[in-house]
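Only one protein chain is missing from this complex, and each of the others stays in its spot.
Chains: A and B, in written order; residue numbering restarts at 1 for each.
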Amino acid sequence: MKRTVIPEIKKELIHKLATEDTREDGRSLLQFRELKFETGIIGTANGSSRLSLGGTEIIVGVKVQVGTPYPDKPDQGVLMTGCELKPMAHPSFQGGAPSEEAIEIARVVDRGIRESGMIDMHKLCIEPEKKVWMIYLDIQVLNYDGNLFDAATMAGVLALHNARILDINNPEGEKVPLPITSWPLTVTFVKIKDSIMVDPTFTEERIANARLTISMDDNGDIRAMQKGLNGALIYDDAIRAMDTARELTFDLRARLQNNP
Amino acid sequence: MLRPKCSNNVLFLGYTVSDNKWPANAGRHNLGSDIMSQIDIQENERRFVVPGEEIGDSSHRSGMGTYARDGKVFASQTGIVNIRSGYINVQNFAGKYLPRQGDSVIGVIRDIGPNSWFVDISCPYNSMLHASETPWKIDYGMTGQYLQVGDVILAKVNHIDEIKNVNLTIKEHGLRKLSSGQVLEVDYTKVPRVIGKGGSMISILKERTGCKIFIGQNGVIWIDGELDGIAKATQAINIISRDAQKQGLTDTIREFLGATESHEPDEELPDAGDDLIE
Partner (left out) sequence: MNEKIRLINDDGLRVDGRKPDELRPIKIEAGVLDNADGSAYVEWGNNKVIAAVYGPREVQPKYLQNSAKAIVQVNYNMAAFSGDDRIRPGPNRRATEISKITAEALENVILTNQFPRTSIDVFIEILEADAGTRCAGLTAASVAVADAGIPMIDLVPSCAAGKADDQVVLDVGKLEDNIGQADLPVAYVPRTGEIVLLQMDGHLTRDEFEKALNMAIEACKDIHALQQEALKSRYSPQKEGGDAE
């Protein structure tokens, strides 16, 4: 449903369905929507991916350029993550500068990737204090139906793995992958009344009281978290979410890795 | 790279809707209760056109989805050509619902004024329900006590003024606030697909889910019944909306819904619901 005012009776229905461990689209509360993706689709980008998670459809492009390092990290490369929620993607999105919502998404995706240590920032240094590789990760939303946190993290990680850059030691030779190893992923939960569910749709996001995004590394350790929306979680919610996120990220990671 | 997804809107592929009121109702789908008997297959006459294609000469008058230039008639929309009472029309596959006086619609309250409500009926124009168009006697400023933002109403288009403001009414018998169930939205052009040929699809939906189902002319659908039934009907209608162009849709839905549920007794059709399909 595209409308911005969610009908009251629909809210009540979602509450009732949730108590029976089901949802409008027939999923169980802890089930992700259908995931599809491909990589290397944009010739002008160093790395790219297109991913759809149910009705949410995005393209992530990675551009890698030479730039100057930050003064406090003179021997490290730079990662910059950008996201815009453009009016193309949903009738409720406005044009103009990125919204608070878009900036939060970009920062949470960035944090999960950065804190996992996925990218060896030191290896992106070309000449300390002068030249480093700058990685620009830009998230382009084509169609929005909720849970951009998880979709963008997956697409971002795929695009980073897909990226190829000039080999500094052998500029004439083949392009080389980025110095990356792992597959950090996030799982986003929303709390609707007393029920917790993963991978919310647009409608579920709109009626949720609270949201929790958990970034996990390959070992199932927590690398970043973000609680959102103006409602609250209780202690048990957080603990149970950790266990669920661990299980789900293992499964999602296997699916991403199995499709080169 | 990107392929067309579940493409929308193929309905009427192979069907044309004859409309007795033509041309006064210029090609609009008449979703009246007798619509099913009016849908008939005209395989041989089917011609699919896109905007700009020449579809007739001066022997025809330009009807819906067409325009006339230099003594000829051209398509202005994507759809199937039909000729009726000397008019040539294109039955469109996509487009926005444009309200007409007398239409039965389902809307969602999106804002409240001191003596009126702003209602989302999925059309390009502002639509309103004035306090005087309700069965209640409402004091100025007390509208919020009767209908709140997010409430769903079964309403009728009372009047469309010269600046395209749509005025609704819930005064007539059967029109009301809907206080339980599910609200779904499909492209209004897909409504006939949800109803099915001769009402076949809607009968299957109702029989096998045990739900009451109302379809507004604006493509908004209200379902009420047992939780299980609502869940099934919701998914089934989403499949119809997604796969509207596919063949064998009735069988797909029959298969999806499985065994027949106990059938709830039909609710009496509201007087105002002549245009509603229950």
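Just so it is clear, a residue touches a chain if its C-beta (ideal position, glycine included) is under 8 Å from a C-beta of that chain, and two chains touch if they have at least 3 such contacts.
Small disclaimer: the values here were computed from a predicted structure and weren't measured.
Q: Name every shown chain in contact with the chain that has been left out of the document.
A: For the complete complex, the undisplayed chain touches A, B.
Q: Thinking of the whole complex, not just what is shown, which of A:Lys63, A:Lys131, A:Lys193 or A:Lys227 touches the missing chain?
A: In the complete complex, the chain left out is touched by residue A:Lys63.
Q: Using the touch definition from the top, which of A:Gln140, A:Thr186, A:Ser215 or A:Thr249 touches the missing chain?
A: A:Gln140
Q: I'm checking contacts with the chain that's been left out. Which of B:Gly65, B:Gly181, B:Gly216 or B:Gly229 qualifies?
A: In the complete complex, the chain left out is touched by residue B:Gly65.
Q: If the missing chain were put back, which residues of chain B would it touch?
A: Chain B touches the chain not shown through residues 1-10, 13-14, 48, 50-53, 65, 67, 69, 74, 76-78, 92-96, 124-126, 163-164, 189, 242-243, 245-247.
Q: Tell me, which residues in chain A touch the chain that this view leaves out?
A: Against the left-out chain, chain A lists 2, 36, 38, 41-45, 48, 52, 55, 57, 59, 61-63, 65, 82, 84, 86-91, 94-95, 97-98, 136, 138, 140, 142-145.
We take it that only the chains that are shown with their structure count from here on.
Q: Report the inter-centroid distance (CA atoms only) between chain A and chain B in whole Å.
A: About 38 Å, centre to centre.
Q: Which of the residues in chain A end up touching chain B in this complex?
A: On the chain A side, the touching residues are 1-13, 16-17, 20, 22, 24-26, 38, 41, 50.
Q: Which chain B residues qualify as touching chain A in the complex?
A: Against chain A, chain B makes touches at 1-2, 108-110, 120, 122, 148-152, 178-185, 227, 230-231, 234-235, 238.
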